[in-house]
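Have a look at the structure below before the remarks.
What you see is the complex with one protein chain gone and the rest in place.
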Amino acid sequence: MPVILQGIVTILIGVGGCVAYFYVSNYVLDRFIFPAKGENIGRNINRANAVRPWLFLFPAIFVLGLYLVYPVVGSFVRSLYGRDPEVFVGLGNYTQLFGSETFQIAFLNNLGWVIVVPAASTFIGLVAAQLTDKLSWGSFAKSMIFMPMAISFVGASLIWKFVYANDAEIGLINAIRAAMGFDDPIDVLQIPFWNNLFLMVILIWIQTGFAMVILAAALRGIPDETIEAAILDGANPWQLFFRIKVPQIMPTILVVWTTITVLVLKVFDIVYTMTGGNFDTEILPSYMMDFMFRDDGRATAIAFVIMIVVLPVMFWNIRQARREMR
Amino acid sequence: MDNIAGQKSSLAWATNISVVALVLLWLIPTVGLLVSSLRERDQISESGWWKAPFPVELTARGRTGTQAAPDGDAFVVTGNIYDDEEARTYFPDGGGDVVAFGTRGVDPTEFAAGTTADLGDGESLTVNADGTYRWVTPEDPGDRGQRVYFAAQSPPEFTLGNYRQVLTADNMDRAFVNTLTVTIPATVIPILIAAFAAYALAWMDFPGRGLLIALVVGLLVVPLQLALVPMLNLHNRIGIGQSFMGIWFAHTAFGMPLAVYLIRNYMAGLPRDIIESARVDGATDFELFVRIVLPLSLPALAAFSIFQFLWTWNDLLVAKVFLPSDDASKVMTVKIADDLLGSRGGDWGILATAAFVSIAVPIAVFFAMQRFFVRGLLAGSVK
Partner (left out) sequence: MKPIRTLLAGAAALALGPGYAAAQDLEFEIGEEPFSWDSLEAFRSAHDFSGESIDITGPWTGRDAELVESVIAYFEEATGASVNYSGSDSFEQDIVISTEANSAPNIAVFPQPGLLEDLAQRGAVTPLDPETAEWIAQTYAAGESWVDLASFEGPDGNENLYAFPYKIDVKSLVWYVPEQFEEAGYEVPETYEALQELTQQIADDGVTPWCLGLGAGAGTGWPATDWVEDMVLREAPPEVYDQWVTNEIPFDDERVVAAIDAYGWFLQDGFVNGGREAAATTDFRDAPSGLFSFPPECYMLKQATFIPTFFPEGTEIGVDADFFYFPAPESGDLGQPVLGAGTMFAITVDSEAARGFIEFLKTPLAHEIWAAQGGLLTPHKEINPEVFPSDSQRELNDILLDATTFRFDGSDLMPGEIGAGAFWTQMVEFTTGSQDAQATAAAIEERWSGLGQ
């Protein structure tokens, strides 16, 4: 199969190329441009150290700039234009958005998603990580909880259709209701307010495994001495967990939280396939897809609102990074 | 002492039980998917997947024969309803006992099996549990038998047909290879690039570092839909066009913020004294990175690689935009979405199977990597 060969060759070229770039550029820097010898040795070392970070960063900055920063800037400019890319409307798209009822619903729902999903996934993941930590069959349990991570969003939506369906013959919830003696099936996706939570459950189900795996690693990373000292001080298991372990792994919790938040802001598939945004379940990413490729001005404006929603998490991260640097 | 030991074992019990509960809760939907993937479309919409292992009562219909034997003034038709071709289509694996029958669609279970139904005008019909019937009619039935509706037990039915259809679809092997061709480089290359950048952001001092970190976090949320059209334009202009090369670049770039973010955070948590002492020993940053930081960061690299692998594996959008749409370069997700589902979007059986086939490889990868993963994670406990 030539495709396989091509793939292997690419991996080799890609990986080899990357390694070669880093190696050669460092070598050239240290040997030829600012050699750490001769009369200017001190100055040269300093100069080399000032340049080196940029050598390390260059490929990442290059692809980020080209594939993400440039389109973001372009999109921001686009969001100032109307449906017709020639007509400048200033902030018209934004003011119109905030005036529209659907957008307000989507915005509020999205806030709910951004709070509930990361919180629930991280919390359940943390509990699962702690509980499975000492179990003999812990890694099996972890694999089972991790499994939903591997399922595509469309597949996941299908799975949950078999849970939520408005028919006691197909939907698990209604089957359980029927077994308990309620005759009329309910459509959980049409119950105002709660339907949003039912949709969030799907993403929580998917993301908990991720949180658990990362947090389990972090929990194991806590030095034994810390834990032993706490036990000697008479801490009970609850105190040990919430007072000692959780604060220790706070940086990791932040990472998990951020990663899941980011995902929440990108996932439109679940709402898209489950309710199509009806029954007041619209969220910003799926609302954006309604405009995408039709009214790009409006779509890009929504994209920028999405980015604003994530600002608090960004600030939290930057503060954390500052603290680490000290 | 006893007290503490008792507390400990009851705690262990509680832990075991709650983990079992959690695992079951998490597993139920997936089991539903697995069971559904083994059923036919008609059955999936007929009964819940949890009922699949049990025989179901199915309502079917057929017609009696027309071979009438005169009996006094009347004609008698006897036979077995399961001999009727139409009735048999409902029970490909043979039907069970007939429970009830009727002659009208609105009330298909009007009469219990074994009883004689009076159809008026001297006409009557009896259907027994084994499917045999006796139809008495005052007129010669001609060439059209009596319509019979009946309810009978149907044995549980599983099929590998969905899997056969998904796995043997034309060029599916090709699509599988294509998917691997996309995912592996798209997972490996960003890790390398990101690891260097993460190291610089975590352990090297230079002006603008804080700003760059903020930028990376900010770029995490960029919806990639924004980048699709400008990037495809760019690829066309520089001659890459729609190709594997293009999609590797695209995935590398789209995965980059998360990679840098995850790996940088991990590296920043590494013990300062190890790195300082290596620096004192005269190691250059390059050596320091390759010999010390990179091996210590394996858990983070593994975590990200799983994330990126799953993402590229399940990706549909980027593949559609950056790969040509001919059969030779379709990946599995595109193949399934376009060729298998397409106009048959309602075929839950195929959908379930496709979802299952597509998780098989990531799960295998996860299991295979788990030992390495756990070891890497334990190695990370130097903190």
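When the chains are written out, they are named A and B in that same order, and each has its own residue count from 1.
Heads up, the rule we're going with is that a contact is a pair of C-beta atoms (placed from the backbone, for glycine too) under 8 Å apart; a residue touches a chain by one contact, two chains touch by 3 or more.
These numbers come from a predicted model, not from an experiment.
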| item | value |
| --- | --- |
| Shown chains touched by the chain that is not drawn here | A, B |
| Option touching the unshown chain, where B:49, B:149, B:249 or B:313 are the choices | B:149 |
| Chain A residues touching the omitted chain (full complex) | 82-84, 87, 89, 92-93, 96, 100, 166, 185, 187, 189-190, 272-279, 286, 289-295, 297-298 |
| Residues of chain B (touch criterion as defined above) contacting the omitted chain | 41-42, 45, 59-61, 89, 104-108, 147, 149, 228-229, 232-233, 235-236, 241-242, 320-321, 325-328, 337-346 |
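Keep in mind that, in the parts below, only the chains that are shown with their structure count from here on.
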| item | value |
| --- | --- |
| Inter-centroid spacing, chain B versus chain A (mean Cα positions, whole Å) | 21 |
| Residue numbers on chain A that touch chain B, as the complex places them | 1, 3-4, 6-7, 10-11, 14-15, 18-19, 22-23, 26, 30, 49-50, 52-54, 56-57, 59-61, 63-64, 66-72, 74-75, 124, 128, 131-132, 134-135, 138-139, 141, 143-156, 158-163, 168-172, 175, 205, 208-210, 213-214, 216-217, 220-223, 237, 251-252, 254-255, 258-259, 262, 265-266, 285, 288-289, 292, 299-300, 303, 306-307, 310, 313-314, 317-318, 321-322, 324-325 |
| Chain B residues within the chain A interface of the complex | 11, 15-16, 18-19, 22-23, 26-30, 32-33, 36, 44-50, 174, 177-178, 180-181, 184-185, 188-189, 192-194, 196-197, 199-202, 204-206, 209-210, 212-227, 230-231, 234, 244-245, 248-250, 252-254, 256-258, 260-262, 265, 268-269, 284-286, 289, 299, 303, 307, 310, 314, 316, 333, 348, 351-352, 354-356, 358-359, 362-363, 366-367, 370, 374, 377-378, 380-383 |
